[in-house]
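Structure provided below as structure tokens; questions to follow.
A single protein chain has been omitted from the complex, and every remaining protein chain is retained in its original position.
Just so it is clear, A and B label the chains in written order, and each chain counts residues from 1 on its own.
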Amino acid sequence: MTAAATTVDRRDVTRLPGPVASIFEFLRTMSRKPVGLIGLIGVVFFLFLAYVAPFLVPLQDQVDVTSIYAKPSFLHPLGTDFQGRDVVNQIVYGGGDIITTAILAALFSTLIAITFGSIAATLGGRIDALILAITDVALTIPQLILLIVIAAIFRPTSFFALAVILALLQWPALLRQIRAQVLSLKERDFVEAARSLDLGLMHIIFREMLPNMRSYIVIHFIIAMTLAIYAQAAIMFLGLVPLSGRNWAIMLYFAYNQGALFFKDSFFYLMGPIMAIALFQLSLVWLASGLEDVFNPRLRS
Amino acid sequence: MATITPAQGELQVRTFQRSPLSRIRGHLGGLWGRPITQAILKAVLTVYVTSTITFGLIRLMPGSPVEIKIDELMQQSQMSYADAAASASGLFDINLNAPIHEQYFEYLGNLVHGNLGNSFLSKGTSVMSIILSVLPWTLFAVGTGLLLSFVVGIGLGLIAAYRRNSLLDHAVSTGGSIISSVPGYLIALLIVLIFGIQLRWIPITQMRGAFTSGITPGFTPEFMGDILFHASLPITVFFLTHIGLWILSMRSATLAALEEDHVTVARARGLTDGRITTAYVGRNAVLPLVSQFAIAAGAVVGGAVIIEQIFVYQGVGLRLVASVNQRDYPLMQGIILMTTVCVIVANLIADLLYSRLDPRIGRAGGATGK
Partner (left out) sequence: MPVLSVRDLSIDYRTRRGPVHAVRDVTFDLEQGETLAVIGESGSGKTTLAVGLIRLSPRSARVTKGEIRYDDGKRAFDVLSLDTERLRRFRWADCAMVFQAALSAFNPVITIWEQFLDTGRAHGMGDKHKVHDRTRELLDLVHLDPNRVLRAYPHELSGGMRQRVLIAMALLLDPRIIILDEPTTALDILTQRAIIDLLRELRGKLGFATIFISHDLSIAAELADRMLTMYAGRIVERATVEDLFYRPRHPYSVGLMRAVPRVSGALGSVASIPGSPPDLIRLPRGCSYYPRCPFHVDECLQQDPPLLRVDTPDHEAACIRWETVAAALGSDAEAPVAEKLA
């Protein structure tokens, strides 16, 4: 945010209170490259849809066999599903689980990656070699396949458990990149200073280096969310996870297996969740891309 | 998945120049004989770790499949525990009475002989033979799709870099970014939904399966054509899923290559633009991407699972889902192992290619690790 402050600006932004001013600056930098801004809007929209909308829209859960796969109408803007329930309603209620799990999974994997990546880079030597070796082995195993098998064996029944499993599969890629970042920061002066003052390892990692990697971590968190959603949707679509409830991926599962493919009118029952997932992924990726521009001014051509 | 932002593309190019396998090789450092023996050693290590993991999953976890099987047998067939255990032991091909570590070594011993056990469902059919009958189809579809996406993606990325900030560049980069962000199976669903069902442009019911049953296999044009027909949708999806990655990576690699001093000198030498583009910019830019390609080839085997499900394409992914639904544990185990082996082989090829193509990487015992 400070990078943008060097440009001379007529508008007197300094009159606004601190946090508001920096949000303003942030938005302005983002809007230079529309991609980031669109991503931000998209993400905010979906978060709203997933977490706030359910409080505004009552859940329509009754099975109504008389209107299976009804055409889109005013009452049901996207038609109904195989049990006569409104599609739009399901989409509104369908985001929460998926997004929460994704956030949790991203959180866990980012934590693991940061912790072990920093340790590996800071301590170096044997520990570094060991951690790297484990990471590389873990990277070699095809993740989706392992995920499928693990999900099949453990049959996680809570979203929390699912998040843990997902996190366990994602940390290798992040760890390498965190480690690379820490390695490059390690040689910097302020780390030297901290070391000579004999501050503990944890202190060095969390108080000195991490603040410098803040932007990096945020972007990786977002990417980790996309990976988590990808994986979640995959195994739910395959029907491998005995999770109940309604979410976009389970909608897909039902839609696909209840033959929604073959009816003209149930088009939106399939398209709905597909678009929801796809657009959310897209928003996340674009947001990450926009943030990259904000945090790395030199990327702006 | 190939989620990619421009900076990620750049990062990919820089950090993933060498496969995880070669980095494992580097870890042990020093002179461990010829690089090839090193690489194989590391491959073995990975297989070992993977097989141990699957062993653990199957045997050691509470509520492990073995226990479940025993319970099942006891309930369904009213067997006593001992009988059920014996039966399960036969099915899983392990001696339940022996201590764990013995079972482990027996398991490893079998592996070394290429014995992955027998399938639950069709006793007598070895897991290995089942896998070998479906794996080639997956490799064919994945390989073709990936190769096409590589070639086209490289070309588009190069052009985009040369015409930086033009309309074409923006279109190609944004398009690539969008396509690579959407999960492959969603693209597959969309294809089926829109082109297959709604618009009826593609005869998807006819395209199910890997080949039409009436035709005799062989290297005849008829059969080849048929295979391609059936594989065309999966190939298209693999193509679309990955092209974004190549476009953005190549674009960023080309932009970097164009900044290099030797390109300026080449122009001062009066070389033609064509020669500069191919031998000076192109070759240097493509270098890291080649090994990235091999790595992607290995990794995409996993993503193929759902796509095969959607197109009902009888590859290893479809078989995996079936085996999961049927609780065919030896088969599941086997598939994990074999797909990991695929990834390892792909990584080995990546390293080989890279060291061949880049003269700066030590030939014969001079691995300049990162």
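Criterion: a contact is a pair of C-beta atoms (placed from the backbone, for glycine too) under 8 Å apart; a residue touches a chain by one contact, two chains touch by 3 or more.
Predicted model, so just to flag it, every value in this text is computed and none were measured.
Contacts of the undisplayed chain with visible chains (whole complex): B. Only one of the listed residues, B:A43, B:V172 or B:A266, touches the absent chain: B:A266.
Remark: the residues of subunit B touching the chain excluded from display are 260-262, 264-272, 275, 279-280, 283-284, 287, 357-360.
Assume only the chains that are shown with their structure count from here on.
For the pair subunit A and subunit B, the distance between mean C-alpha positions equals 24 Å. Across the complex, subunit B is touched by residues 35, 129, 132-133, 135-137, 139-146, 148-150, 152-154, 176-177, 180, 223, 226-227, 230, 233-234, 237-238, 240, 252, 256, 261-262, 264, 267, 270-271, 274, 277-278, 281-282, 284-286, 288-289, 292, 296, 299, 301 of subunit A. On subunit B, the positions that touch subunit A within their shared complex are 1, 3-8, 11, 15, 20-21, 23-24, 27, 45-46, 49-50, 53-54, 57-58, 61, 64-65, 164-165, 174, 177-178, 181-183, 185-186, 189-190, 192-193, 197-198, 298-299, 301-303, 305-306, 309, 320-321, 324, 332-333, 335-336, 339-340, 342-344, 347.
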